[in-house]
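One protein chain omitted, others in place.
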Amino acid sequence: MKFAIAVHGDATNSESPHSALRFARAAVAKGHQIHRVFFYHAGVNLANSLIVAPQGEPDAGDDWARFATENGIELAVCIAAALRRGVLSEQESHRYDRAAANLKAPFQIVGLGQMIEAAIVADRFVTFCA
Amino acid sequence: MATLHLINASSHRSSAMLRCLSAATNGDTVLLIENGVFCAVAATFAHDVSKATGLNWCALIDDARVRGIEHRLAPSIALVDDRAFVDLVVSHQPIVSWS
Partner (left out) sequence: MNAKRILFLVAHPPHRGALAFEMLDALLVAAVFEQKVSVLFSGDGVYQLLDTGQPYRDVARSYRALPAYDVNDIYVDKTAMRQRSLSVEALVLPVRVLTRRGIRALIAAQDVVVPD
């Protein structure tokens, strides 16, 4: 089956990034496809490359990045939610004349339409709430 | 196809459990994840869920284990792993998340 996964929380006050990653790993291990992982609300913070996780604590953004790269999975970050929370690609950083860009590879900035497209295309849509 | 409900909050923190119970239909499955596994602790479950027959109750075993409550859960809760979670998603639609 094709899954679409939505992550609504970030790693500082939610378990959703970790739960969603465990689910995604199990889905891939069972031979399913992940059409897209869509980060919305505070979930966009996972794509902030400036985050420094304390020694010995898991780094959810890095874990997602590694998983996505190893498995060819799209990590989509909603542009409007990202701008609100200060997660900026080079393009957005220039557009809004900010001092820096901080979008972590391989997360991609996309429009909200990509969440709906994922809901349309996937067989199942699972949301991990904050 | 039956609905799969995911609850990620304890019944003391949130009304998620109450809202889920009023929206769930006989034959649906409820999977407790993250702090939602606290809803499965025997005394809490007996108090909150006494009237909700007809639902299948599950909890993610790893979430119960890291919280030290794996052996304190109500007997009707089935402990499932991540792979079984995936199977539950495959066999239900829609998936409704409550927080």
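Going by the order they are written in, the chains are A and B; count residues from 1 in each one.
Definition applied: a residue touches a chain if its C-beta (ideal position, glycine included) is under 8 Å from a C-beta of that chain, and two chains touch if they have at least 3 such contacts.
Nothing here was measured: the structure is a model prediction, and the numbers come from that model.
Student: Which candidate, A:Val28, A:Ile51 or A:Ala119, sits in contact with the chain we can't see?
Tutor: Considering all chains, including the one not shown, the answer is A:Ala119.
Student: Of the listed residues A:Ala11, A:Ala24 or A:Cys129, which contacts the missing chain in the full complex?
Tutor: The single option touching the absent chain is A:Cys129.
Student: Which one touches the absent chain: B:Ala24, B:Val37, B:Ala64 or B:Val89?
Tutor: B:Ala24
Student: Provide the residue numbers of chain A that touch the chain removed from this figure.
Tutor: Per the touch rule, chain A residues meeting the hidden chain are 6, 8, 40-41, 80-81, 84, 111-113, 115-117, 119-121, 125, 127, 129.
Student: Provide the residue numbers of chain B that touch the chain removed from this figure.
Tutor: 2-3, 15, 19, 22-25, 93-99
The rule we apply is simple: only the chains that are shown with their structure count from here on.
Student: So what's the Cα centroid distance for chain A and chain B, whole Å?
Tutor: 25
Student: Going by the contact rule set out above, which residues of chain A touch chain B in the complex?
Tutor: Of all residues in chain A, those touching chain B are 1, 3, 15-16, 19, 22-23, 25-27, 29-30, 32, 124-130.
Student: Enumerate the contact residues on chain B facing chain A in the complex.
Tutor: Touch list, chain B to chain A: 6, 8, 33-35, 62-63, 81-83, 85-87, 89-90, 93-95, 97-99.
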